[in-house]
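What you see is the complex with one protein chain gone and the rest in place.
On to chain A.
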Amino acid sequence: MLSKAADRSPPASLPGTAANPRPVPAVRLDGVVKRFGAATALEETWLRVEQGEFLTLLGPSGCGKTTLLNLMAGFLEADAGEIFIGGDLVTSTPAYEREIGIVFQNYALFPHMSVAKNVGYGLRMRGVPRREIAERVDAALALVKLSGFSDRSPRQLSGGQQQRVALARALVIRPKVLLLDEPFSALDKNLRGAMQVELKEIQRRLGVTTVFVTHDQSEALSLSDRIVVMSAGRVRQTGTPDEVYRHPQDRFVAGFIGDVNLLPASLLARAGERATVAIRDLRRDVEAATLRGCAVGEEVDVFVRPDHLAVRQAGEAGTLPARVAALVYQGSHIDLHADLAEGGRVVVRMPGQGALATYAPGTPVGLVVPQGGLAAFPARDAAPSPLPQGPPDSRPSSLPPEPGSTR
């Protein structure tokens, strides 16, 4: 249990404390909490979004991403904590004074206004002279490659075009921060890819600080400068895509980012920052940080990516015995599903098509487990892995109770 005092001050590991002053962040959340009735949608959250950064909030449905975004936008009021935008305290500043651009999943274009009127809305509200409005609207539409669509009604546009208009409308006011709540999840896969690239390009060109919400981990990995992984109203890990992908701090992050296999193992030894685990008779080196609270001899789970595993002949030295269960053709690669001898299913991602001919279902094989790129966490029923901000929990029993039968 943390003490009361420790609860109120930011964790020492967080940047921006007196010890090391840094440039003013575009957005700063200091211990922000949001509750809906008895349920806590967002637990105490500390977050910095740097100037010009592309930050993604990533997590499963209902984890509080939209709540966090709405707090930044001023659509919701925090129950505790402070919010700063560009260094100014805005905790109780209404949305219309925050100078924030927002893009929703459903576009939310004003149906009774033309494209140009939609884009120019924010400028009209600011009393910008007419001539300048026309110029800036044209420029914004050119930016999203929709010049010549000014007089159309939003109804006459495709989903992708509507989302571009929404983006132009948000950007034309030169917002301090651009917020996007799952902007592309209503688009089909090809269009989504194209829009992602375009957004990233525009974001880089304008250098606008961007907070992007998604539950799609590949979208998060490909777009972001940094990712904030959330679950159950709590930030689990903040880091670059590479950090969260390769060095997950807890088993939730490890399981949520990218595809992952779980190998049962036990903790053999621990020495400083490193620990040794045994997967059957294979010894592997892992980071010790994620095994805090786990004693030598206890069971652990080793996480390994499908593309890090390899398949060999059965019985080959230094391999895990397994049996091929299925082969799934994925175009650019093959997913080989194998059942471990000690139970559990793993997926091996194999480039090329050779596997289809070589490994028929039922074939016994040996799995090669790499030396690096592994992460280990205490086994599921053991104490959950530690985080600087108190005990994170993947156990549903510890979730706040659902709000009573409202409505």
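Definition applied: a residue touches a chain if its C-beta (ideal position, glycine included) is under 8 Å from a C-beta of that chain, and two chains touch if they have at least 3 such contacts; residues count from 1.
Just so it is clear, contacts and distances are computed from a predicted model.
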item	value
Name of the absent chain as recorded in UniProt (options "Fe-S cluster assembly ATPase SufC", "Aromatic ring-hydroxylating dioxygenase subunit alpha", "Signal recognition particle protein" or "ABC transporter permease")	"ABC transporter permease"
From A:24, A:95, A:310 or A:368, residue that would touch the chain that is not displayed	A:95
Sole residue of A:121, A:184 or A:377 that reaches the chain not shown, by the stated touch rule	A:121
Absent-chain contact - pick from A:28, A:48, A:136 or A:169	A:169
Full-complex contact with the absent chain, from A:106, A:150, A:222 or A:276	A:106
Chain not shown, touching residues in chain A	73-75, 94-102, 104, 106, 108, 110-112, 121-122, 125-126, 155, 166, 169-170, 173
